[in-house]
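For reference, the structure discussed in these notes is given below.
Missing here: one protein chain of the complex. Every other protein chain is in place.
All chains are identified by letter, namely A and B, in their written order; residue positions are counted from 1 within each chain.
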Amino acid sequence: MIQLTNVTYSYPRAETPALHDLSLQIPAGQFCAVIGANGAGKSTLCATLAGFVPHFYRGKLSGTAKVAGIDIAGSSLAELAGTVGLVFSNPFNQITGARFTVREEVAFGLENMGVPPAEMAPRIDEMLRFARLSEQADQSPYALSGGQQQRLAIASVLVMRPKVLVLDEPTSQLDPIGSREVFSVLRDLAATDEATVFLAEQKLEWVAAFADRVLVLHQGRLVADGPPAEILASPTLSQYGLEPTRYTQAARAALGAGFRPQHPDLPVTLEQAVEFFR
Amino acid sequence: MSSTPFSLYIPRDSGMHRLHPLTKLALVGFALILGLFLPGDWLTYLAFVLVILPLAAWAGILPRFLPAVLKTALPIVVSLFLVQGLFWPGGTPIFHLGPLSLKQEGVTFAIRSAGRFIMVISSFLLLTFTTRPDGLMLALSRHGVPNSIAYVMLATLQIVPRFQAKANTILDAQRSRGLETEGNLFIRLRALFPLIQPLLLGSIVDIEERAIALEVRAFGRAGPKTSLLMLHDTPAQRVVRWLLLLASLAIIGWRVYLGLAA
Partner (left out) sequence: MNLDVEEVSFTYPGGVEALRDVSLTIAAGEAVAIIGENGAGKTTLVKHLNGLLKPTHGRVTIGDWDTREHSVARMAARVGFVFQNPDDQIVEQTVGDEVAFGPRRLGRAAPDALADATAALEQVELAAESKTHPYDLTTPQRKLVTLASVLAMHTPVVIFDEPTMGQDARGVALIGRIIETLKAEQRTVIIITHDIDFCATHFERVVAMANGRVLADGPAGRVLARADLLATTNVEPPQLIRLAQALGLAAAPLSVDEFIRAWTRRNEPDRRA
């Protein structure tokens, strides 16, 4: 579904590339998370998958990047909209400002795609239920909390039925409850196996909870790629400016103190940690 | 942050509210032209009483409409009468007040200007109180106004409260670092300079993200668009709009003719 071959990209006027010789394939239905320190290239990679690199930010892209068989550099943003959905950190700036209610905000993308009104209503209702915003359908998008606004942004993109959903740190500007609300929607999405999701995220505990696969970026290069349990507990994590969860840290300290657990795998989540220390 | 960007709209289930946005625009526009172009000062007030007020009553918003008009217009109207009435150069005094005197010409001028001002304010408020801006923009874009222009007009409506909130936060941040903003006018004016950079650069970041959000939602896609919002139009309304447009043109034409003849 996503296919990158030797992708290198530099922002205009930048001396070093933000993405460096990236090659990877993501099959349909996979929930793939990318982690890395600030400046490692997570956002740039997200922007590339959605076509904003190179179509919005300009700069120099080499190699080939394809989403759902479409060559990103060779098509326009308008063509990519509807195929790739993008959700980013700031919930407020994702509200179009062109519509009056939550329901109409969700409709905005469908309107632009020319979907007949009769077909819109059921798709919107279904999406509002999925994002748990049915009760807010007739409110102003500006009256919602940050977490609700972010779920609205996800619903507004998903309603267009994109082949790939790209989320660039969707909870970094939310409070804990807002983050949990957004993650629970993402968890439902991961459970469907239909959506191909690409998530850039700092909160490793959440990544471990639902990603099928984790990529690590470091200075624009792909330095690790594998299942979450393996990547997130790896001792190399700190070399890439990432901090393992406290569960992993505690388990490692226990091993250092001579503890022999029944399950030797280092834990990343609370459940795994309870298992480890039992 | 205001809870709704379109805070002027008053939702009501009235005949006026249900009119097609362009019909409302035509009605209000006609009232405005009546008020501004009919000769004689009292006709302006008559247009207000006979057209604007009944429309506001029909919309069921009189209790909020009248105070709003009054609040907006009163300061200007009062100062018009004071300044023009008392300080009209030369002129015929009609009333003495110590060293000052009220001048006939000044009062006439003030009556004329105040009437026009009230008409402009009240027709603008009537339209915004009874018309959802997105509906109006949709109607306009269906009638040839480009989508992007309609969007900019809509988005501008919400920038103002956001800009104010942001300016206040920036000012707070600078006061917290020792920038004196309390005191005489000079100090307060000087305190505004540091606001400019964060306001502008911050807005650029916002605008860039908003542009990305719009692209993601296929805003730039060519081809026909649809709309969830239904605009109800009727042949009768279309006829009324044409009639109002013709009548407005006739009034303007008549005035221009009078002006040329004089």
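To be clear about the criterion, a residue touches a chain if its C-beta (ideal position, glycine included) is under 8 Å from a C-beta of that chain, and two chains touch if they have at least 3 such contacts.
Owing to the predicted nature of the structure, the values given are computational and were not obtained by experimental measurement.
For the chain that does not appear, the touching partners among the shown chains are A, B. When you scan A:139, A:172 or A:219 for touch with the missing chain, the hit is A:172. Interface note for the absent chain: among A:79, A:205 or A:230, the touching residue is A:205.
Check B:79, B:92, B:156 or B:197 against the missing chain and you find that the one touching it is B:197.
Residues of chain B that touch the chain left out of view are 166, 169-170, 172-182, 194-195, 197-198, 201-202, 205. Although one chain is hidden here, its contacts on chain A can still be listed: residues 37-39, 145-146, 172-173, 175-178, 202, 205, 238, 241-243, 245-247, 249-250, 253-254, 257, 270, 273-274, 277-278.
Criterion: only the chains that are shown with their structure count from here on.
The residues of chain A lying in touch with chain B in their complex are 50, 52, 56, 76-78, 81-82, 85-86, 88, 90, 93-100, 103-104, 107-117, 120-121, 124, 140, 142-143, 153, 156-157, 160. For chain B in complex with chain A, the touching residues are 1-6, 132, 134, 137, 151, 154-155, 158, 206, 209-230.
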